[in-house]
Every structure is written in structure tokens, then in C-alpha cells.
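Missing here: one protein chain of the complex. Every other protein chain is in place.
As written, the chain order gives the labels A and B, with residue 1 at the start of each chain.
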Amino acid sequence: MAATDQREAAFEAASSRRRDFEETLTRTAEARGTEAGAALGRASLWKDAYYRFIANKASVVASFAFVVLLAYVIFVPIFSRYDPYEVDFAQAYSPPSTEHFFGTDQFGRDLFLRTALGGRVSFAIGFAATFAIMFIGITYGAVSGFVGGRLDNGLMRFLDALYGLPYLPFAIITLAIFGTVNFWTMVVALTIASWFTTARVMRGQIITLKENDYVRAAYAVGAPRRRVLFRHLLVNTLGVIIVFVFLELPGVILGEAFLSFIGLGISPPKASWGTLAQEGYVEYQAHPYIIVIPSLMIAWLILSAFFIADGLRDALDPRMKET
Amino acid sequence: MALLEVSDLRTYFKTREGEVHAVDGVSFNVEEGKVLGIVGESGCGKSVTSLSIMGLVQNPGRVVSGSVLFDGRELTTLTDRELEDVRGRSIAMIFQDPMTSLNPVLTIGTQITETLRRHMNLSSADAKKRAIELLEEVHIPDAARRLSDYPHRFSGGMRQRVMIAMAISCNPRLLIADEPTTALDVTVQAGVLDLLDELRIQHNMTMMMITHNMGVVAEVADDILVMYAGQVVEQAPAMDLFGRPEHPYTEALLASLPHLEGENVRNGRLVSIPGRPPDLLAPPEACRFAPRCKYAGLDDCNVVAPELREVRTGHWVRSAHPTSERTAVPVGAGAP
Partner (left out) sequence: MSEPAPSAASRNGEPLLAVTGLKKYFPIKEGLLIDRTVDYVRAVDDVSFEVRQGETLGLVGESGSGKSTTGYCVLRLLKPTAGSVRFDGEELTTMPRNALRRMRREMQIVFQDPYASLNPRMTIGDIVGEPLLVHKIGDRKRRRRTVEELLEVVGFNPDFVNRYPHEFSGGQRQRIGVARALALNPRLIVCDEPVSALDVSIQAQILNLLKDLQKAFGLAYLFIAHDLAVVREMSDKIAVMNHGKIVEMGSADEVYTNPRHEYTKALLASVPVPDPLKMRERKAERRKLKHVLAEAL
């Protein structure tokens, strides 16, 4: 909690500094154009955001890295000449070479291919769980913030209580209750205790946005509440939602990898990066590359997602424009 | 002798679209013991001017050229360290929003004594005593007790008073006030302005008052500088400026103000200035007010950039058609 507060304070300070600077720019921009009624000719909100994102070198590199990883995961299994499940003990434990870029495992299966397939599983679970987290978090937070009053109070107290739940142990318990581990139970397990922050941030966003005069103006012209919520509030949280997707994704994928690593993952012969790493763990002294490669993949994904989120936050933070 | 001499100051901001000429060749003097008011609308460069003087322009802004002589000392070439010293001791500054200038997690006592101990080398007991004196000087009731309060416990006006106390704590010779009362209510504003006037006399301070409010400059300033689109367009003693404004912009600005009293209250429409100030990315090589000026077009206003010239003693104007010359020239006859 304290860490979150601190991060938020730093976040706040940075965006307020940016806002101060934006203000000077807005003024000079406002001083442009020659006749009243002419547009100032500034780029659109999204274009502005794009330029701010491009200006952040780390994020650009991270986006490139992310796309490369995605391409690897998607295309390698399509074009690979190996069979991912065929056992060939003659080829077992061959180290990385031009034949097998990432080497082979104990059954002689090509790891370059298996890592890509594992990535598919990791990505799929990651995206599905992130989507679920977003859906639950946004709905919960938006309703709480929008309706306000007693309902908000109740929902937030409930959330406070849930906040104490440790994420991974809770996921393990969930999996234990289900009894089987497959794609969907994994998604549920990863979602169940990780949508709280999204809900809370969403509620904060909605409450802040609710104070905008354009919301009052909408009520003043007689707009129904549904319209106010969707047309005036939710659309303006789009930036935050996109940022949160990239913040949640690495967390979820890491969670999945961890669960797989401790043996609660998708069952073999299918594998995620976590499972691959777990397989490598057994042999890590003799054949270190088997554990190193999937671990590096996970690190690659997490780092690029975090840097993308960071850049997006700078680029899209709606607080810069609207308050 | 002038305490502050600014000549040909230019401050540009680099943006994606090019360089914004926020301050574009500003020169003026501030005489010792006087109050100079700089007035203009948002984006005219008045605040950037004051930041440039203090060496506080931040990236992507940059003082491109010009000199700032303070008491004979060039400020633009000083190192950051030397500037910091000048800022604390000889030149003090107060800003529009006192909340952002005060640290919310420290008591105001701590903040004032910190400044005192750093710049005046006082012991902590002495610093505390001095801090109480300062708060009393800015008329904060119950000063000794309020020393241990945090900034959020003060109202806007009180916070500004605290800022003023901090600003005068090292007996600066020049006080730059950048829109010090803009965020305040009128009655509070009046109090702060009265206080500034009182302190200025007591401490023998020279002052620069930067504001968008014509009323505020009229109230406090001896001399007034009107800025438009990064340039000084008119400079004159306060009485002369309000009595006989010369520049068409100043004239229109005064006419566009609603009046509190007098005959022309609620008399039909207000005079408004059509259009907007020019783009400071590529300021025109001509009179910058010409597109909005009702006297332009009689002349080569859209081609030739007018120089700042003295139309009568102490009254400078940058226009081809100052009021006093206009009456001499029949409208439509063209300028000589």
C-alpha cells in the first residue's frame, strides 16, 4: 500500500510538472492562427500522444522488442520443419547450434519451436486473463465511482477486504478447488485476485472525471445517466485502460510462469514458458540453456511490456489534458 | 542609476513544430526604489521575461541572447551556483500559486528558518525569532503559534503572505511578483497589494509586478510596460499610460474593460479586439498588432516592423499610429 501511494505521488508530481509545461505550450499554441474561428491546427489527441510516445526512446525500443517476440511466437511454429512432440532420443540434449537454435530437450525436441509454442500458451493465457481483469475491474470500478454514495462505500469496503488477499496463494487455492489445470481454470485463477487495482484506479478516474463541467453540462441538457457514463466518462478513461493492459499483462504472465514452474501449470506435452523452465530446472547444471532460454523470454516480455506501459502512461495520461 | 537593466532579451522555446519566440527582443530598465508593472495577456511573454531575468527558464526554453544587468552585474553569464546566491539574497520572487511554492510536508516555520539559515547564517534560535518577526511583518495573526502549522492550514491569501515573508527574509533589493494576486479573491487581493506596498517602502525595495490585470498595475506601478506577442509595445509612467494611451493595442485593451463606475457603464457593447495574437513560431516581419489594429492599412504596417520610439518624454511606443500622431493626421490621408 505504502509503495503504491509513493508511486502514485511520484506519478502525480511528474504529470503536474508536465502539465505546467503543457500550459506554456498551450498558451503559445493558443496565440496562433490569425483570425477568430480558425482552428489552431494542433494535432489530434491521439496524434499528440503518438509524438510523445515516439519521443520516449526506451518505449520505442520496447515496442519493437515486443513485436519481434510476438512475431517469433506466431510465425516460428508455422514455418518450423520440426515436430514439436516427436521424441528422438538420438537428438536429446543437443546444445544450441545452427540446426537447433535453442538446442533440444531430453526427448530431442527442438526447443526453438517448443519455446515459440510455449510463448503462444503464455501469451494466450496472459491476454485472456488481462482481458478478464480489465472487464471485471472496469465494471466494478466504474459502477462504484459513477453511482457513488452508499453503494460506492459498500463496494470499496468489500474491495478493501479483498485487497489483503495474497495473489499467488489465492491462485493456487483456486486451482486446487478446480482440481484440473487447463487454459480456462488458469485464466480464472490468475484473474480472481488481481483485478482489485484496476477497479480502484478506474473508480478514481471516474470520480475525477465526474467533476468535469462537461459532465454537468450533459446532465444540464438532460442526458440520461447511461449516456453520461458511456459517452462522457468511459471514453475518457481509454488512455488509462490501454496503459493498464500493458501493466497487467506482464504480471499475469509472470504469475502463470510461476505456477507452471512449481508444477501447477498446463499439463505436458503442452507447455508454457513456465513449464519449459521447470523442465530445465531439473537439468540446470548439465544443460543450463534449457532453463535460461525460457527465463530470458519471460524477462524479455516483462521488460518490454513495462517500458511500453511507461511510455504509454506518459503519452496518454489524460490528466495532462483535461484537468 | 537603474537597478536592473534588461537589453534585447530573447527567450525561445524549442517545440516539435519549431522555435517559439516567447520573448523577442525585450529591453527595459527598473529604477532603484520604483515599481515597474509589466502587463499583457496570456502568451505575451511577461512571465517568461521574469523567469529569464532570474535564470529560471527551463528546458526546452533557452535565453538566446540579450543581457540582464543587476546592479551592474551581468546575470546571464553567471553559473547556476552564483545565480542561486543572487536569487536568494538580492532578487526574490513570488508566484501566482503559493501552494506549489510551499512544501506541503514541512511546517512553514521550518521552511522560513531554512531559508534564513542558508542565506543569512543565523543560528536556529535566531532564525526562529526572525521568522516570527517576519510573519508579524506580513500581518499574520498569532505568528509564534502559526509557525508550527503546515501550509494547508493557511488560506490562499495567508499562504501568499507567507511567501512574501520568505521573499523578504533576506532583505532583497528587487522583488519580482509574478501574478501574485491572480488566484485570490478581490478583498484578499487588496490586502496583499497593500501589504506589498507597505513592505516595499519599509524595506526600500524595488519591485517588478507582472500581471494581466490593468487595475492591479494601475494600483501599484510607477512605470508600466505593455507587452504584446513577445515584445514591448508601450512603456510609460502610469499616469501618462492610463491618461493618454498611445499604442492602439493599449487603447483597445483599456476600452475593452467593463467599468465599475462612470458614465459609460452598460452603454451598449464593449470594444473588443478582433482576432488573436500572431503565431510566435514564425512572428511576422511587420507590426505584430497590425492584423488586429483598426488603424493599420493606412500605411505599410503589414510590411515594416515598427521600432520602439519615444513620442514624448518617457513615453515609448512601438506603432506607426500612436494616438497623439493620429489626431494630427486626417484619417485616410495616409501617414507622412
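Here is the rule we go by: a residue touches a chain if its C-beta (ideal position, glycine included) is under 8 Å from a C-beta of that chain, and two chains touch if they have at least 3 such contacts.
Given the structure is predicted, the values throughout are model-derived calculations rather than measurements.
Among A:91, A:104, A:144 or A:236, the one in contact with the hidden chain is A:236.
Which of B:45, B:157, B:248 or B:322 touches the hidden chain is settled by the complete complex: it is B:157. Listed for chain B, the residues touching the missing chain in the whole complex are 41-42, 155, 157-158, 185-191, 193-194, 212-219, 238-239, 242, 252-254, 256-261, 265-266, 269-274, 276. Seen from chain A, the chain kept out of the figure touches residues 30, 33, 36-42, 44-45, 153, 212-214, 216-224, 227, 231-232, 235-236, 238, 318, 321-323.
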